[in-house]
Structure formats: structure tokens, C-alpha cells
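The other protein chains are all here in position, but one chain of the complex has been omitted.
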Amino acid sequence: MMNTSIAIYPGSFDPVTNGHLDLIERAQKIFGHLVVAVLRNVDKQPLFNVTERVEMLREVTKSWPGVEVDVFEGLLVDYARRRQAGVILRGIRAISDYEYELQMAMMNRKLEPRLETVFMLPGETYSYLSARLVREIAMLGGPLTGLVPPQVEARLRAKTA
Amino acid sequence: MMNTSIAIYPGSFDPVTNGHLDLIERAQKIFGHLVVAVLRNVDKQPLFNVTERVEMLREVTKSWPGVEVDVFEGLLVDYARRRQAGVILRGIRAISDYEYELQMAMMNRKLEPRLETVFMLPGETYSYLSARLVREIAMLGGPLTGLVPPQVEARLRAKTA
Amino acid sequence: MMNTSIAIYPGSFDPVTNGHLDLIERAQKIFGHLVVAVLRNVDKQPLFNVTERVEMLREVTKSWPGVEVDVFEGLLVDYARRRQAGVILRGIRAISDYEYELQMAMMNRKLEPRLETVFMLPGETYSYLSARLVREIAMLGGPLTGLVPPQVEARLRAKTA
Amino acid sequence: MMNTSIAIYPGSFDPVTNGHLDLIERAQKIFGHLVVAVLRNVDKQPLFNVTERVEMLREVTKSWPGVEVDVFEGLLVDYARRRQAGVILRGIRAISDYEYELQMAMMNRKLEPRLETVFMLPGETYSYLSARLVREIAMLGGPLTGLVPPQVEARLRAKTA
Amino acid sequence: MMNTSIAIYPGSFDPVTNGHLDLIERAQKIFGHLVVAVLRNVDKQPLFNVTERVEMLREVTKSWPGVEVDVFEGLLVDYARRRQAGVILRGIRAISDYEYELQMAMMNRKLEPRLETVFMLPGETYSYLSARLVREIAMLGGPLTGLVPPQVEARLRAKTA
Partner (left out) sequence: MMNTSIAIYPGSFDPVTNGHLDLIERAQKIFGHLVVAVLRNVDKQPLFNVTERVEMLREVTKSWPGVEVDVFEGLLVDYARRRQAGVILRGIRAISDYEYELQMAMMNRKLEPRLETVFMLPGETYSYLSARLVREIAMLGGPLTGLVPPQVEARLRAKTA
């Protein structure tokens, strides 16, 4: 059984940005239960490990009762089945995003036809924001205010000092 | 008050295609109440008048209890407020679609910040389908099977005979 | 029976430009028989009528023995079947072009699965060129050299004088 | 002689929006003399006539000494030569915009190689804004605050009352 | 001498997918001789080595007499000249694909003007499919049926077990 009031928002969240947070705030109004699912990707070398990423996400989403932070590995559709989630949530911004997102959504539908992908827009203020850009600016000592929550900024400063 | 379990799927539906129907079927599993809202556009000369478009939509969606067919005119955000709907649903296919859809979604958010636009994908079989293409093929006497529901095909044949 | 050495290059050709001609030259090397098919579109008000468009095309393609100029109306796939052509040729330039072209190619494949659409690129010099731009420049009295063949330039001047 | 410190910003400006204004403010810091050039397009039926569009533009740009408002018709490159302007300024937002803008810029370069087209971005707040959307919202009685300057809002209200 | 009835379909084919196979089937009807050319890329670490990739391709294309499987390294235009092929065949799906494909086609035309690049569409069922996605799903133990031919599925299972 898959439940369409449970939505999964998958990603790397390395680290969570104000763009992710804006999307989570919008989506938790629509879906009764929103699972922010951090991908444990063994191939890539992240800036923050999975435990740190989950800690930061829990801190910045703690005021929303319907939001849960979890970790997954393996196929997203298998994880969705285990969680009985009927919806995948994705944010979209640019064209190149969009093409890749469509491809993943169609493949996930092929792998699990009962699972729907739903796309939402972050606020216009965050349309240029990505975790990769945030990491680069932190590495170069640039200003992070407005790009990430204060707790994340402190951790980024500590990590890249 | 705006209710995020009420979603509006606005459009011209001149006529409803199998692509629209596929999206309605997917969306009514997610949203408790889905209002398919036919735009009464006084400027354009449609093939089917609003009454005909509503009749066809009601016929082909009658098996889904959560789906309602309605008519609107004026600003979509005003209609959404009157219906207390918190979500606008839009289908996306091609890039040019997508750009226009983003622009409308951002403008609607500016006009009514409590209203979220949510995008879903029609089945891959319908990715090339549009009401305009259907009208053109009907005008030229081409085959419509698989493009529109049988009832709509009969009406299109009668209209373009 | 559909023959894959017969290709149809459909369009309005109102009028033929150097971009069209460049594509015809490239394609006639690949396909034994290339039919340049002028659409008789009853809805639109063209600058040149179908007879004029065919005359200009015949004049500028007369040195290629494998190229034929013809007129069609109705569904392109019906015309392709009548001509026993197995290939539709289309030129692509910009993104918006491309999206529309993909949509048409997928619809034509649905209407006639034996018919393949093949895309080719005009020379880089013609990547900005379209019949609509040519008509606009002619109307405003601008220079047409390099945009259309000399015979077409003369006719454009006569038409817009 | 063409002067690269004179830039032309051509458009319909029917009416000028806050997005246009944002771009003019940014550009007048770069170019010593910025000519906002209103196209007198005889084919289209505008909401405001050329005189009204020029009046509104003059009113909202009067605090910038380097900005001039003018009218043109015919080929843009001919107008640029008459004004001895070496630069065309265009704002870009969406993909479909972008493709069309590239095509025009390449054609204008072909018609006048000494003329460069330069693209700038409006502020992110205006990325969804267009004169067409503004006209539609005004027609439907929607709120215009933040989309156009106050003087333009008053005129739009009077025109669409 | 370059022969326009000989087409080269170059790629990594690591491994061949049902999308590739669909395109090969369509193209071998148009081109008398279709060379599927596997790139020996010394920089990248493939999942299957060149010998394995060629074996799989030969197995799944053996029923089409006009299809040959070969290996190449170095510049594609040099290989095309050696094979006297006048046509490069490429499949296109998404926008990002398309941009890269245009760039390569224009560069290849610059390097060898007698060589034409021709684009074809895979079936809509395969529009989301790529060898990279197939490798990822295999690594994660997901279902491969419908994505690759049975022989390739068996080899993928053996390789990623």
C-alpha cells in the first residue's frame, strides 16, 4: 500500500540551504507527512557526513510537526515502498535541472508506477541557490548570510576555516 | 482560509485529451478534492463552447468521486480564493511549456502568496499530445483513437464533419 | 510500402531562404529522392501564393536531379503514404524549434509508425535565418543579400515595393 | 561612425513595467547615453498609443540625466546608424526569450556588423514580469502594485475601467 | 570519397540499452550500411571493457544484415574518412543532450565538411533511458527488465553481483 499523503523529499543536503528550507516549508502545508530523506552516497566525498547533515536538517525543521528527517541508500523507489510513500517531491529551478528531473521522474515511474513525482518551485529569492555554490563560497571565505540558516553558517565556517 | 487538500487544475480543455485525463487520474489520488476549472475566455474563438467542454469533462471524469468540473473567468487567484483552494495543479511536458508555466506560477505566487503551484507529468505516451494538435488532426480527418476518449472523438467528428 | 530512400522535406517556404537551400543541398546527397513539399495552408494569409512558392523552389533547386518540388494539403502522414516516402526531413536550429519539432515527430510516429523523422542542421551561417525574419526585413526595405537567392530577392522586392 | 557609449534599448513598452525600469536603472550606469526607443508598430493594436507610452517612459525616467526616450519605426539597425549608437541593449529572462533574442542579435549583426548586442538581467523580483502579463491582470481587475510604477498603474486603471 | 549510404553510430555503449537498440533498428532501414562504432576511451573507467561491449552489441544486432559493430579511437572524423562514411547518426532526447549534440555536429562539420550529422528520435518509451542510469540501477540491485536486452541484463547481474 502506498499513501499519497506521505511525500519523500530526497537529496544530498550537503548542507541544507535556505532554498531547501523554503521548499520544505511550502510542501509540509500540502503533505501531512513529509520525509526529508538524506542520500547516503558511498561514491561521493561529501563536505558534511550523513550524521552532520541529518543533525542540521533536524535543527532547522524542528518547528514543523509533519516533517521527519531520515537517511536512505539504494533505489529511491525501494525506499518509498518501505515508507509506504506515494509521492516524491522535487524542487525545480533551471532548465538543466528540469531535464534531469524529468528523466528521473520517468524512470522512477517505470520502476514503480504507483509512485508520483510532484514538482514545486522555491521562492524567487532562492532561484540561483545550490548547495554546491554554498560550499564554494564557504571555501573562498565569502558571505553566507541569507543563503543558509545561521546554524548551518556556523558549521560551514568551522568546517572551512 | 485556503485548504491545501483542494487543488484546482485550470485550462481551456478544448477538448479534453487523454493527456489531461491521465493527469487528472494521477492527481485525484493525491488531492482529496480536485477542481477541473474550464476557463471562459471571451477573447478566443474555441472549437467547443464552455458548456460542451464541461459536459465532456463531466462524462469522462464521472468515476472519480473527488473530481469536480467547474467554469471560471477572471484572475485564477481570485477564483482559487473563492474556492478556498490552496493548490494549483499544472501538467508539464516540453521546455517552452515549462518556461511559461514557471512565469505564471511566479506571478500567481506574487498575487497570492498562500497559493502553491504543483507540477505533475503526464504519462510518457501523452508527452506529444495537446488539444491544439488534436483539433488540427480532427480538421484534417486524421485518426483520433488513443488521443482522446471515445465520447470526445465522436463529438470531434460531428463538429469537423 | 514505404521507401526509406524517398524523403519529404515539408514546409511553408514563404519564401525559400538560403537556410532552406543549404539543407536541401545537404539532404539530396543522402536521400536518392527528396521531395520538397509546400504546404497549402488555407488558414494563413501567405506573402507568396503556393504557385509562386513552387516556382521559386523549382528555380533554385533545378541543378539537383534528385530533388522534386510538390504541393500538399491535409495530414503530412497521409501525403507521405501516397508518395511512399519512409522519411520526413526537418531542419533544426533553436530550442523552441526543437521542442515543437520533437512533438510533431512523435505525433507523426503515432499516426504512422513506419515513418521516421530525421533532423539535420543548416550551416552555421543560417542559424539565425527564418522566412518570417526575411519577410519582415523585406517589408522594412532592409538588405536581403545573403539571406535569400537572387531570384527570390527580386520577387520579394517586387512584392513589397 | 558608431559610438559605443550610446546604447539603444528598443521595445514596445506597452506599458513600461518595473522590470523595464530596473533594467534602465542598471544600464544607465554603464552607458553614458541610453536611448529608450519605443517601436511604432503599425501592425499590432497596442493598449497605449505611442504618445502615451513615451509620456509614461519620460515620467518614470526623468531623474536619470543620461536617459532619453525616443520613437522609431523601420529596421532597428537603420535607426541605430542614424543615432550613431554602437550598442543594442536587451533584457533576458526565460529560455524562449533567450532563443528569440539570440536570433535577433545574430540577424542584426549580419545587417550591421559594427553594432553589438549586449544582454543584461533584470532583478530576480522581476523575472516573471512582462508587459503582456501586466495588461492581462489590468483587464481582469487584478492588483498592479509592485508590477508597474504608480503613474502607470493609474493610467492602466483608467484605460481598463 | 565519402559514401552517404554508410552511416556511423558512435558511442560508449557501456552497455547497449533498449534505447540504443530501438535507434539502430530504425536507422538500419534508412542506411544501407550502419556501423555501430564503440569508442575506446582510455581516460574513463568503463563498467564493461571494449571487447565485452562489442560482444553484446554483436549479439543483439545479429539479425540485421546491414549492421556492423566496430571499435574506434581518436577523432571521429578521421574514423569516418577511413570507413568512407558520409553520415554520422546520433539519437537525441533531452535539451541538454541536444545542445551538446549540436556543438559536436558543428565541430565535426568544421573538421570535415563532407560529413553530415543526422539526428533521430528513440521511441517514446526510451526517452528517459541512458546507459548511466542502467548502470546505477544495476549497482543498486534494481529491476532491469525492459531497459536492456536479456543477454545484457544477465551480464550486468554477473558484473554487479
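Chains: A, B, C, D and E, in written order; residue numbering restarts at 1 for each.
As a convention for this text, a contact is a pair of C-beta atoms (placed from the backbone, for glycine too) under 8 Å apart; a residue touches a chain by one contact, two chains touch by 3 or more.
Note that the structure is predicted; figures quoted are calculated from it, not measured.
**Student:** The chain left out here touches which displayed chains?
**Tutor:** Computed over the complete complex, the missing chain touches A, C, D, E.
**Student:** Among D:10, D:46 or D:86, which one is in touch with the chain left out?
**Tutor:** D:86
**Student:** Give the residue, chosen from D:95, D:111 or D:148, that touches the chain omitted from the document.
**Tutor:** D:95
**Student:** So that we can see where the missing chain sits, which residues of chain E does it touch?
**Tutor:** Listed in rising order, the touching residues are 74-75, 77-78, 95-96, 99-100, 102-104, 106-107, 110-111.
**Student:** To test your reading of the contact rule: which positions on chain A touch the chain that is missing from view?
**Tutor:** 94-96, 127-130, 133, 137, 140-143, 146-147
**Student:** In the full complex, which residues of chain C touch the absent chain?
**Tutor:** 95, 124-125, 127-128
The criterion applied here is as follows: only the chains that are shown with their structure count from here on.
**Student:** Report back the single chain whose CA centre is most distant from the CA centre of chain B.
**Tutor:** E
**Student:** Could you work out which chain's C-alpha centre is the most distant one from the centre of chain A?
**Tutor:** C
**Student:** Shared interface numbers for chain C and chain D above half of all numbers used, same, or below, different?
**Tutor:** Looking at both copies, the contact residues mostly diverge.
**Student:** Averaging over Cα atoms per chain, report the distance between chain A and chain B in Å.
**Tutor:** It comes to 30 Å between the two C-alpha centres.
**Student:** If you average the CA atoms of chain B and of chain C, how many Å lie between those two points?
**Tutor:** 34
**Student:** When the C-alpha atoms of chain A and chain C are each averaged to a single point, how far apart are the two points in Å?
**Tutor:** Whole-Å distance between the two chain centres: 47.
**Student:** Of all the residues in chain D, which ones touch at least 2 other chains?
**Tutor:** 95-96, 127-128
**Student:** Using the touch rule from the top of the page, what pairs of chains touch, sorted by label?
**Tutor:** So the chains that touch one another pair up as A-B, A-D, A-E, B-C, B-D, B-E, C-D, C-E.
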